[in-house]
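This report refers to the structure that appears directly beneath it.
Heads up, one of the protein chains got dropped from this complex, but the rest are sitting where they should.
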Amino acid sequence: MLARAQRRPASLQIAIYIFSALWLIMAAFPFVWTVWGSFKVELDFFSISDWTFALTGERTTAEYGRPFTGTGYNGAWVKEEFWRNVVNTFIVCFFVVCTSLTIGTLGGYALSRSGYRYTFFLLITALIFRAMPPVTLVAGYMLPFFEWNLWGILPTTIIVLVAINQPFTLWMLHSFFQNIPKELDESAKVDGCTQFQAFRHVIIPVMWPGVITTGLFSFLLAYNDFAVTAMLLSEENRTMVPQIAAFLGTTYTEGNVMFAVSAVVSATVPLFILVMFFQRQIVSGLVAGAVKG
Amino acid sequence: MFLKKVALLSAITFIGGSAVSACEISARVSIVGNEFPAIQTVGAGAQECTGAEVSSNLTKDHQSINVPGMQGNPAEYTSAIIANSSIVALMNEDVIRPLDDLVAKHGSDLQSSQLIKIGGEIMAVAFMANAQHLMYRSDILEQIGVEPPKTYEAMLDAAKMIREQGIMENPIGGAYASGWNLAQEFNNMFLGYGGSHFKDGSAEPNVSSEAGINALNMMKQLSDYMNPDFLTHDSNATNAEYRAGNVALLNMWGSRAASQTTAEGVTDAVKNGHAISGPMTVGGGSVPASTLWWDGWTVAKNISDEEAEATFVAMMNAIRPSKMEDENIRTQAVWLIEGYSPTEAAVGVFEAAKMATTPYPMLPYMGLMHSALGAELSDFMQGKESAEQALADIEAAYVASAKEKGFLN
Partner (left out) sequence: MRHRTFFWFFLPTALAMLLFIAFPIVSVITQSIFAPHSAVLIEVETCTPLVGCTNETKIDQDATRALRQEQPLGRFVGLEIFKDRGHLAITEVNEIWVQSRSLTDFFIGLGNLPFYRAIAFTLTFTFVVTPFVIFLGLIIALTVNALHDRLKGLVIFFSLLPFVITPLIGALVLFWMIDSRGILGSFIQWLFADPDLSLKASTGLMWMALLVYGVWHAAPFAFVIFYAGLQTLPMDQIEAAQIDGATRFQQVRYVVIPHIMPLVTFVALIQIMDNFRVFEPIVGFNAAAHAQSVSWFIFNDLQGETRQLSSASASSVLTIIGVAILLSPVLVRTWQDFKGKT
C-alpha cells in the first residue's frame, strides 16, 4: 500500500486532496450550517431579509442582545418535553434492532444453507415486498389495529417496523452467511449436533461482524422512519421524527419552526455518535462478506 | 346501572346550577383532533373531568386517524374535533351520532349559533370560528396615501404603487403553496366572483365557468406581485415574509392574527404598522372572496350511551363560558362561546361574518374537488397552460375521483 502511495505523482495527490476537501464540504456543510442557525431566531435562520443575517444574527441580537440564543432548545426540550420523544425513539430502535436481528439471522441462515429452489423464490418475494411503498401498507393496517385496540402503542409500531425491514435484513444476512464456509456447520453436524445446535455453537460465535452491520441498517431504518411512526403512534407515544414534523405547524396555526430546527439538531447528535463508534464495524462487517453479493 | 345514571344526572344538575366547575363522568372519554393551541385548550378542559379516564390524541394527522378510529365497534375515539371541511368525512362514513337529546339534557350553556344542524339533527357543537381576511401594514399604506383595500382590484393598485415607489419588490403575500393552500385561494376567489363548485343539487362539477376563469386570472395577476417562490409558500412561509417586512398586504387566516407580531425577532416597523380588517370582495361582487370556517366537536356513533353522555359532559366542561375569563384562553381564537368578548385580533373574522361570507361548502364530495384543484392549478399559475385548459383538467380529475367514490356514474 505504502509503496504505491509513494509512487503516486504529485498532481494526482493534489487532485485527491482537493476532491476530498470538496466532498467533505458538500457532506458536512449543511449540518454545520443548521447547528449554527439553530441558535438564532426564525427570521435570521431563514434569512428572509438578507442572507448574511443568518451569519451575523441581526434579528437575534435585536431580540436578545447577543447573536446566539438557546430559546429553540429550551422550547423544544423544556416546554415541549422533547426528551419523551427521544425516550420513545430509543425504545422503538432497541426492540426493532433486537427482534429483527433475531428472526433475521435465523431466516437468513436457513436461506443460505438450503439449496432448494424455493429459497430463490423466497428471496425474490422478499425483494418484491421491499418494493411496496410503506405508506400504502400503513393505510391497510389502520382499521384492524383500531378494531383490536392495537393502534397508537409502541409494540405495534415495533413489530410493523421489524416486518417492513425484514426483506433487507434477510438479503444482507443471507449473503453474509453464504460467505461463512458451509464446512463449519457440516462438520459440527457430523459430530452429532442438530442443525440448531450447529447454528448455536458454531455459527453464532463467528457471525457478529455481519450482524452488527445489518443491525446498524435496521437501527437507521427505525430511527429515521416517518411514514409508519407518524400514522401508527398516538400523541404521547410519538418518536422524534413525527414530533419534529408536528413542530412545523399546520395551515391555520403557527408552528414553531425554531423548535423544529433545534430538535433536528438534537436528533442528529445520536447519529453522529453512532457513526463515530461504529464506522469501523460498518466497514469491517461489509468486508466480512455481507456485500459480496 | 340505573342508580348510577340517576346519581350522574343529579350530580350534573347540581353542577349546572353552581358556578364551580367540578365535572364528574362515569365512562371513558377519548378525543382525537388537530393540535393547535385552541384545541389543546379544549382537550385539557375535557381532562379536568374526574371519575373516569379522559384521554386525548391531538395531532396534525387527525384526519387520517379519525375515521378508522371511529369505525370500530366500540370506537376507539368517543369524540372527534373537526372543522366544516372534515366533518363531511365522518358523515360520509356514518360514524357520528345526532346530539339532540344530549343537547337538551346538558346543553344549557350552548348558544343556538353553536349547534351545527344537518337535516334537522344536531351533528356537532362548534366552539370557534375562522376565516381568511386582510392583514396589512398601515404605515406603508399611509406612505403611498391609500386606504386599506376593500377589493382585490384595490389591492392590486396599492401593490403597484408600492412597487413603483420602490418601497417593496413583492408587496403581496398569499399562501399559494400548491396543493391544499392554492386550492383554498381559488375557492375564495371563485366564490367571490359568484361561482358555485357544483351544478345545483348534484355532484356534477361546475368550475369551468366564467367565474372560474375570472378567479384564475385574478390569482395570476396577484401572483405577479408575490415572491417568485409563491408556489412553495404555505401560511407559515407567507407569515415569515410578512414579519420580515417584505410584504405589505396579505389574505391570511384569522386564527393567526393574534400571534402575527408576537413572534421573536419581528421588526418594530412591522409591529407598529400591523393592522387587520375584513375580507375583500372581487369583481364588483358583494360576497367577500373568502370562506367562513368553524371548528367543533362530535360524538361517536359506535359507543355506548353512557360513553356518549360522558363525552358530551366532558366536552361541555371544556368549552364552558367561565373559560372565557382566562385572558390566555380568550385570545387564543375567535370563540363562539357565550361570554366571549372579541379581541382586536378577532375583528377580521367578525367582519367576515357580518359581510355574509360564504361558509366553506359542507358537501360529501367537496374534499375531492379541493384535492383536484390542488393538483391541477399549479400548471396554470406557472403559465404553462391556459385558464380554460386548467379548469377542464380540474373537472376531469374531479370526475375521475368522484366516479371512484361513487358520487358520479
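Each chain gets a letter, A and B, in the order it is written, and its residues are counted from 1.
Keep this in mind: contacts are C-beta pairs under 8 Å (C-beta built on N, C-alpha and C of every residue); 3 or more make two chains touch, one makes a residue touch a chain.
Computed from a predicted structure; not experimentally measured.
Enquirer: Using the definition of touch stated at the top, determine which of B:Ser30, B:Ser85, B:Asn251 or B:Thr298 touches the missing chain.
Expert: Missing-chain contact among the listed residues: B:Ser85.
Enquirer: Write down which of A:Tyr64, A:Phe90 or A:Phe226 is the residue touching the left-out chain.
Expert: A:Phe226
Enquirer: I need the residue numbers on subunit B that touch the omitted chain, in ascending order.
Expert: Listed in rising order, the touching residues are 63-64, 67, 84-86, 88-89, 91-92, 94, 113-120, 126, 129, 177-180, 201-203, 227-232, 234, 292, 294, 336, 353, 356, 359, 361-364, 367-368, 370-371, 375-376, 378-379, 381-382, 385, 389, 393, 396-397, 399-401, 403-407, 409.
Enquirer: By the contact criterion defined above, which parts of subunit A meet the unshown chain? Give residue numbers in ascending order.
Expert: Contact residues on subunit A toward the absent chain are 5, 8, 12, 16, 19-20, 23-24, 26-28, 30-31, 33-34, 45-51, 54, 102-104, 106-107, 109-111, 113-117, 120, 122-124, 126-133, 135-137, 139-141, 159-160, 162-164, 166-167, 170, 195-196, 199, 220, 223-224, 226, 241, 244-245, 264, 267-268, 271-272, 274-276, 279, 282-284, 286-287, 291-293.
Just so we're on the same page, only the chains that are shown with their structure count from here on.
Enquirer: With chain centres taken as the means of their Cα atoms, state the distance from subunit A to subunit B in Å.
Expert: Roughly 37 Å, centre to centre.
Enquirer: Under the touch definition given earlier, write down the residues of subunit B that touch subunit A in their complex.
Expert: 34-37, 56-61, 64-65, 68-69, 71-72, 76, 130, 175, 180-181, 184, 234-236, 239-241, 243-246, 253, 255-256, 259, 263-267
Enquirer: What residues of subunit A sit close enough to touch subunit B in their complex?
Expert: Of all residues in subunit A, those touching subunit B are 41-44, 46, 48-49, 59-60, 62-63, 71, 142-143, 145-147, 149, 151-152, 230-231, 234-236, 245-246, 248-255, 257-258.
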